[in-house]
Structures are given as C-alpha cells and as structure tokens.
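Shown here: the complex without one of its protein chains, the others still in place.
As written, the chains take the letters A and B, and residue 1 is the first residue of each chain.
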Amino acid sequence: MNFSLASTDEQRENLDSLKRKLGRAWQSVGALVVFAAMLALVAISTPTFIGNGGITIIASATAPIVMVALGQAMVLNIGSIDLSNASITVLGALLLAMTLGPLGGLAPVVVIIAVTLFGAINGLLIAFTQVPSFALTLGTFGIFQSAALVVSGATTIYVSENGGLISVLFQSGIAGLPFTYLLGVLVAVLAWLFLRFTRPGMAMTAIGKNESGAIFSGVKTRWLKVLAFALSGFMSGLAGIAIIAQAGSASPMGLGSDLLLPGIAAAIVGGTSISGGVTNPINVVFGSMTVALVPIATAAIGVESQAQSLVYGIVIIVTVALTLSRSSNSIVK
Amino acid sequence: MTKAADGAKTTAPASQSAGFKNTALGSFISRYAETLALIGALLVLVLIFSNLNPRFATLENLQNLLNQAGLPLIIAVGATLVILIGSIDLSVEGVMSASGMAFVLMSANTRGGTDFGIWAFVVAITIGAALGFANGFIFTKVKVPSFIVTLGMWYVGLGIATIMYGTETMPFLVDDNLSTWASQINFGLPNNFLLAVVVAILGALVLRFTSFGRATLAVGNNEEIARGNGLKVTRTKIVVFLLAGAISGVAGIVATIQLGAANPTVAAGNLFITIPAVVIGGTSLAGGKGGMLGTVLGVVLLTTLNNGLILSGVSPNFQTAVSGGILVIAIIATAWSQRGRLRISK
Partner (left out) sequence: MTDKKVAKTPVLVLDHIEKSFGSNKALKSISFSINPNEVIGLIGENGAGKSTLLKILTGIYQTDAGTIEVNGKKVKFRNPRESVASGIGVVHQEQSLFTNLTVAENIAMNSGSGSSASSKFGFYSWGSIFKTASKTLSTIGSKLDPRAIVGDLPFVDRQMVEIARAISVNAGSGGCPLVILDEPTSVLERHETEVLEREIRKIKEFGSVIFVSHRLDEIMRNCDRIIVMRDGELVADRLVTDVTEAQLFKLMVGHEARAVSHVRKGLDNSEVPAIEVRDLNRSSKFSGVSFSVRAGRLTAIVGATGSGREDLVRAIFGAEKIDSGTLLVGGKPVKNWRIPKAVKAGIGYVPSERKVEGMIGGLTAAENVTFTHPGKAAVGPFLIPKARKKIAQGWFDTLDVRPNDISQELGRFSGGNQQKVVMAKWLNSPDLRVLILDHPLRGLDPGAAQTVNEQIKLACEKGAAIILLADTLEEALEMGDEVLVMRDGEVTSAFDLAKDNPSTLDLLERMV
C-alpha cells in the first residue's frame, strides 16, 4: 500500500513542480508574450495599422491604464485590493481641470498631494482598524464617486486656461510615444527598483508573502500598508493627469471613468499575484499595453466592441485561475 | 498542544458567570438587541425627516419609499446568503443586466420578435442561476477568491447584456400592465416590495428550517469544523451562489419592468445599496452571523435615508457617498472589538 501512496505523492509533487515552473515562466515573460501575440494579430489583420501611428495610439491608450495598474499592483503586492483607485483617478482629473486655470503650474502638485492623501486615508483605515480591504475600498469607492459627481455637478469640466502645461505631456513625446506613456514607464521602473532594492519595498513584498512572518521579523506592517495605498492614490492621480493631457477635460462619466477592471486585468496579466507577494512593475506595463490593445484588437478581428466587458471579465478570471498558487487545504473566501 | 490550549482559552467569552445567557430567553434578548437598535434608528430617521419636510410622512411618499426599497431588498436576500458563508457577490449588477435583457427581448417589446410569455421569466431566472453557478463553481473548484470571480462575472454579465442589446434601438416593453406592475399598490404596499418581502421570508425559512440553510450558517461560522463534521461544504457554497444568481435574475426582471425597457445599465448603482444594507443589518462580512430580518431592516433604513435626504433637498449625487460611508462605518464598528496586534486582515 505504501508504494501506491508514494507514487501519487510523487505525481502530485511533479504536478506542483510543473505548476511552479509555469507560474514562474508566466511571471517573467507571460505579459510580453501575450502582448506580442495580440500585436501580431492586429498587424496581420490590419497591415497599415503600425505604419499609421498605431504604436502612438496604443501608447496613448495605455497611459492612464498603466498608472492605475501600477498603483493596483502595489496594493495587490501586500495582499490587499483597492477598488477605489479608478474613482480617485476621476476625482483627481476633475480637480485638476478645475484648478489648472486659477493655480497654473501649482495645480498638478496640489492635486497629486490630495489624491495621495485619499489613498493614505484608505491605508490608515485598513491598517489600523483591520477591516478587509475590498469592503473598505468598496465603501470609499462610493464616497469618491459621489464626490466626483458633486464637485462636477455631474457634467464635464473643461480646463479653462493653462491647459498647455499639461497637454504637452500628451502632444509631445519621443519616437511617437507620448510623454504620458513614458511617464508610466518611468514610474514602473522606479517601482521595480523600489521593490527590489529598498528595505521598505522588500518588506512590502514580505507582507504579501507572509504577513505573520513579516510582523515577527520586526516589520512595521501597518505603516507599510498605508504607504502601499498612498502609492495607489498617487498613481491614480498621475492617471488623472494623463486624462487631462489627452482630453483637456474631465467628467464623472467620460474618459477614465471605467478604469477599475482594466487596471486590475492589466496588473494580473502583468504577472501580479492576487494573494500577494509577487509583482513585476515592468511586466505590468506590458500587461497594460495588452489591455489597451483589446478594443483595437477586437475591432481588427471584427468582434463588436460590446464584447469588451465580456473579454475583460473572462481574462481576469482565467488569468487568476491559472496563476493562483493554491494549496489544497487553504480556505478561500 | 500548547497553542491549542491558548487558542481555546482566548475563544472563551469574558462573561464566565453569564448564567442568564444560558437560557433561551437570555439568548433571545441579546440576539435581538441589534434588531431593536435598527428599528430605533429607523424611527429616529423617520422623525427627523418628517420634521424637515412634511411631505415625507405622507402615505404616498411611504409607498414610494417602499417601492424604492423593493428591488434592493430582493438583491439583498441573495447577497445575505453569500455573505453568510463569508464570501461576497459583486456580480449582481451584471447578472441583473443579463437576465433583464433576456427577459425583455423574449417578451413583447418594441423590437418585435416573439413573445415567449412565461418562458421569458424562466429563461431570465435560469440565466441568473447559471451565472451564479459559474461563480460558485469557479470559486470552489478552481479556488479563485470570491471577490475576483464575481468582479469578473459582473463584467461578463454586462458584456452578455450588451451583446444581446446589439446595435438596434432600446427595446421597450409593450405590455402596459407589465411595465407598471412594480408600483401598483396591493394591500396598501407596492407590488415589488411585496415580492421582496416574500423572497425575504422564503430566505429566512430556508435558513431556519432546511439542512441546507443550517449548513450555510455552519460553513460561515467555521469551515474547517464543518468539513470535519461531514457537512458538504463545497456543495453548500455552490448552491448559495446559484441561489444568489437566481435571485439576481428575479431582480433583473423587476428592474427592467420598473424601467419599462431593457438597457445594460439598468442595474447600475444597486450594489452600493445592497452590500451596506446587509452589513448594517447585522450580517457579518466574516460569515456565520446575521439573517434576513436584519437585511430587511438594513435595506429599509438605507432607503429611508436616501429618500429622506432627497426630500430634504440634498442632491442625489450624494447617494453613493451615504451608502459607501455607512458601509465603512459599519465594518469598522464590527472590526473594532476584534483588533489584535497579530491579527491578519487583508
């Protein structure tokens, strides 16, 4: 009887080892591979796409998504989730639209500080009252959404003056890639360096992998959680700037109001683990480009744009299902 | 062995000498304290709003209020079941959207097409149940956390609805009786609220009198012990999500009836009233604690709040802030006593 037990144990170990190898492979190159495949698909069905500034189009669409996705990745990395980041983006964009005229160059600074504080409030509540992050950010999502409606009177707010300060980020760039996109890449690189080469960054990853272990190793887990959510708020603010740069206006229902799921999808496709402790900001950039490509790709193949929601939903579920490492005894809620 | 002893001790209640609570009467009173508090809060709100605007306390407005409460209450019954096992269902709006769209397209509507009569109802509810089953299946068998599965399913549902909608004009319900059913008054109450109460009562009966209902409570209280006792945990969870999906299907039908037409955004905003209402009603997000009575009171409380605020001149833009704010306060209040320096909450 012992022999048969050994071989099923062996089989299970082989399967686990395979799953681990797949998981690691996905984390390092998965996002790039998926993006390249999708780009190839588009290039084949619409050969003129790349020539006619297609890359610029992709990069422009990626910009707001990558910011939100990076912020979400920082939060996912500690094992939590931020359902409010898209609503902070909208609120930030609105505030920027309203203050750019009167405050000029100071406006983006003020707005960035404000949104970072919003994120920090999320973090403080979650860390110090020990409430589940999805419930808390679901609540603050409603609050920020309402704030956006109230602040804007439920209409579009146009930038009155000094718009040039921000729109330059969108209108100029390098090699056809607008600065809004490059800013996203820069933030991704900084985030990558932060997580790998600083103590707080590694401590955050440790919290995601094993919070108890982190606590017993002396990590100030509560403040690092605040930091993670503050960073999410900060990056949501950058996304808001990207929106103003592109559209010159903001609206609770317009561009950027629908970034929550694409942001999460981008982070996950970019190799970020839902349970925490695994993320690579560089890959999140590729994940974001993939997500930005979805509407273009579906149009190129000839699928209606209405299918997009469906695609996002399925992509999220499938990617998490494939990459989530689960021991058979753990309790999933 | 050592850890176990400590663990056992820390779960012992502080009131070692609470002999009163041993008895059924003691349990009853301490359990219903929360309910009484909710009723009290409701009365206070009614008083305040009646003062602020005399139109509040009219029969017409109260019927209007209950009409507003009908739809969220139906959804909340399903949400209560899911939250009782310690999970969450974020997909309600998407499921409602898909079911509602199917319902209208299969009924007599302005786009033409066949009127399938009663089958429209059946198909719509079945779609809800199917999406709910998918939620439960992926959650239990593939082990994707519930908030991710249902978040994805929300968009899947919306996507299905949008695809069904296609590119033609919005389909309106042709049957006037049907499209005004929701707000018609019977027994002094609007129909949709009556339906909601029936659903809530069914939910309460299931929780109290069926082994499935008791198993739901057991699983939510302590899944490991449940498994160790031979309860069919996986099956219970899948059925919970399936029921929640079916209920969302019913809600989708009601929502489209109320609108009189089908639109993918017909369900928008409901999640925000439902979840806070269930939580305020005393059902704990951790699972195992709560019930239908609390949910009914929670929904009525939140609807009263929103209704009263509007009548007092507050802009509807504040609604999600109110519900969101209450959710935040409610979960903090519940979590406050459980705080511990080694407690992990994600």
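Just so it is clear, a residue touches a chain if its C-beta (ideal position, glycine included) is under 8 Å from a C-beta of that chain, and two chains touch if they have at least 3 such contacts.
Because the structure is a prediction, the values reported are computed rather than measured.
Enquirer: Please identify which residue in A:165, A:182, A:202 or A:314 touches the non-displayed chain.
Expert: A:202
Enquirer: Using the touch definition from the top, which of A:66, A:214, A:260 or A:307 touches the missing chain?
Expert: Touches the omitted chain: A:214.
Enquirer: Write down which of B:75, B:173, B:217 or B:285 is the residue touching the left-out chain.
Expert: Checking the options B:75, B:173, B:217 or B:285, the one contacting the hidden chain is B:217.
Enquirer: Based on the whole complex, identify which of B:173, B:204 or B:231 touches the chain you can't see.
Expert: Looking across B:173, B:204 or B:231, the contact with the absent chain belongs to B:231.
Enquirer: On chain B, what residues meet the omitted chain?
Expert: These residues touch the chain not displayed: 1-9, 11-13, 15-19, 21-24, 26-27, 30-31, 208-212, 214-215, 217-218, 220-222, 225-226, 228-232, 288-289, 341-342.
Enquirer: Contact with the hidden chain only, please: which chain A residues?
Expert: Contact residues on chain A toward the absent chain are 196-200, 202, 205-206, 209-210, 212-220, 277-278.
Everything that follows uses one rule, which is that only the chains that are shown with their structure count from here on.
Enquirer: Report the inter-centroid distance (CA atoms only) between chain A and chain B in whole Å.
Expert: Their C-alpha centroids are separated by 29 Å.
Enquirer: Mind listing the chain A positions that touch chain B in their complex?
Expert: The touching residues are 79-81, 125-126, 129-136, 138-143, 145-147, 149-150, 154, 211-212, 215, 261, 264, 274, 276, 304, 306-314, 316-317, 320-321, 324, 326, 330-333.
Enquirer: In their shared complex, at which residues does chain B touch chain A?
Expert: Per the touch definition, chain B meets chain A at residues 86-88, 94, 138-139, 142-149, 151-160, 162-163, 165-167, 223-224, 272, 275-276, 279, 285, 287, 315, 317-328, 331-332, 335-336, 338-346.
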